[in-house]
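One protein chain is absent from this view; the other protein chains keep their places.
Showing chain A:
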Amino acid sequence: MAEFLFEIGLEEIPARMIASAEAELQQRVVAMLERERLVSAGVASKSFATPRRLAVWVAEVAERQQDITEELVGPSVKVAFKDGVPTPAAEAFAKKAGVAVSSLKTVTTPKGEYIAASSTKQGLDAADVIVSELPKELAAIYWAKNMYWRPGRPERFVRPVRWMAALLGAKPVKVSFGGYEAGSVTYGHRVLFGDEPIALKLPGEYEQTLEKSFVVADVAVRRHKIRKALDAVTRTVAEARWREDEDLVETVTQLTEWPSVIMGSFETEYLALPEEVLVTVMRDHQKYFAVEDKAGKLAPHFLAVLNTEADEAGLAVIRHGNERVLRARFNDARFFWEFDQRVSLADRVELLKNVTFQKDLGSYAAKTARVRKLASNLAGLVLQRKCELNPVALDEAVSLAKTDLTSELVKEFTELQGIVGGLYARAQGLSAAAADAIYDQYKPVSMEDSVPRTVEGAVLAMADKADTIAGMFGLGMEPTGSKDPFALRRAANGIVKVLAETTVALPLTLTEVAAAACGQNEALTGKVRGFLAERLEFYLREARGQAYDVVKAVLAAGADDVRDAVARAEAVTAVRGSDDFAAVSAAFRRMKNILAQAAEKSIAPGAHVEDALLAEASEKALAQRSSELAARVASLRAEKNYKAALESIATLRPQVDAFFDGVMVMVPEPEVRANRLALLTQVLGDFSGIADFSEIVTAG
């Protein structure tokens, strides 16, 4: 047994691709070694990654594959031998198995006598196996975007390969890929160590050797080092905190081999710009962390993560450079902000005619017109149901929602669209309701993001998204498989999330949203509605963590009212663990099966339950108890007290158990049979309004 190490050195890998590539390389190398019988299942392994390298270490690799003997079964004896003489079939089999005809054996199988051969495959040296198999694994790694780099283009990879190291114990393994042959040499930090080759002696020394060469190869260690440095540097300013930003920590971790942190400052006059603008400039454009005071207000400092270390004088130079860049960026932002104020949002409406939304769907002016109508329809429904909504503010917000696309600030910082519009609306004296709605219009941008703060904002956000979905579906540009170039799934997830999570319940159904977006086109409405329902299923599972069967059961009983579906799912999850509920669910599944089998045999249930035809005590009991319960469950359902309703249904257990113990449904007498089927139909009908319990998976 020997430890194995493989490292591939590359020109800087895009930060966003490193984590998945690191995991994939580890998974591929270990799986390959296991497939080749060189490691046992569950072997210890560890992965490493920096912008310039991906590496994997495996604990115990056999030096050689074990020989394996396989028993191969060939044609039947009758076919293989005629009068005791081997036929061509026997010869062909012997050749394939690599044995002489004389050493063929006979085995007895359930199908009769067959010939067989024992074939021994010689094990290969681990190094030889790795040399032949590892390059295929490397070539198969998935990259979101890759490139050719060598003339003749033999391979594509994320960036040019610069070296490879492969060690099995102390011995280099000559893996070839991308024009390189692996050796036992690696390289340290580009600047701090320089391009002197570093000899690796043993796989287990990899991490320490790199550490001495100013490379922290373990991503978790690097991340921790960065977080600690962020904390330490921030402490130099009294009561300051750096603004937590997990994504940014991840990015800078993948941009550095030897991280350190500096704090820089900027003139307080820039704090007059909106915080959103300052933070976007720092985070998205410069990868700086924002700093806030104890009240959570932005402080005139920033934190930059460096890929180097320097003494005080060196840090001063680097800090000065970073401050200079940030000041220029802030100056640009301030210039755009002031420049944009020359034209009001209202005057920008006209300019929207020049901004394309989508080539077949026209300009943003056209989109605005559609969304206005859509939003007004939805607002009408909301008002009809006696819910609060300011239709004037909503219409103002919708009319101006996209005008910030014509502003210089949004052209420069596209990630601030909507937010800039909201800020400008407030600066230009629009109502807070309109300004907030504009500000929140793209919310939620992800499953983790929050929903708009106001009803107006929620209606605008939904109308905008629904218009995009309906428009794209109308053009036949529906998402397929993993392809969703217009982020329609995200838009639909957003609609579902808005309906589910606004502070005040929005009385709108998915069908209403789809119909408002698609107008008279019923086929399109159906498609869009189906798409939204699919996202509701996704939402219940992913955002609410509901079990697959609960979601299926709940949606089978209605998938139109999002908040109601969430409440029903939560209630089902709350009670599903009880024995009574599980037993009732299992019984309901049985009822459904019986009805389905009857339907298959074209046996129709009676139109309704005839008490006179109820013969057995247990069926009488079920009929009586269930009709008593039905009224109670219906009223609990009407109050949306789903948990109590479900608990009531579960009390039916003694009667359903007794029914199935004592009653045969499919009896020969047609009238009795039809009546019993009618009873089951009625029970299922009365109690499946919250969820179709026959979908619930129960143990046993």
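Basically, contacts are C-beta pairs under 8 Å (C-beta built on N, C-alpha and C of every residue); 3 or more make two chains touch, one makes a residue touch a chain; residues count from 1.
What we mean here is this: contacts and distances are computed from a predicted model.
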{"item": "Missing subunit (named according to UniProt) among the choices \"NAD(P)/FAD-dependent oxidoreductase\", \"Sugar ABC transporter permease\", \"Succinate dehydrogenase/fumarate reductase iron-sulfur subunit\" or \"Glycine--tRNA ligase alpha subunit\"", "value": "\"Glycine--tRNA ligase alpha subunit\""}
{"item": "Contact partner of the left-out chain, one of A:326, A:397, A:582 or A:609", "value": "A:326"}
{"item": "Given A:14, A:123 or A:558, the one touching the chain that is not displayed", "value": "A:14"}
{"item": "Listed residues A:142, A:335 or A:548, member touching the removed chain", "value": "A:335"}
{"item": "Contact with the hidden chain (one of A:248, A:304 or A:636)", "value": "A:304"}
{"item": "Interface residues of chain A (partner: the chain not displayed)", "value": "11-12, 14-16, 51, 145-153, 159-160, 162, 190-192, 195, 255-256, 286, 288, 304, 306-308, 310, 314, 316-318, 320-322, 324-328, 331-332, 335, 351, 353-356, 359, 362-363"}
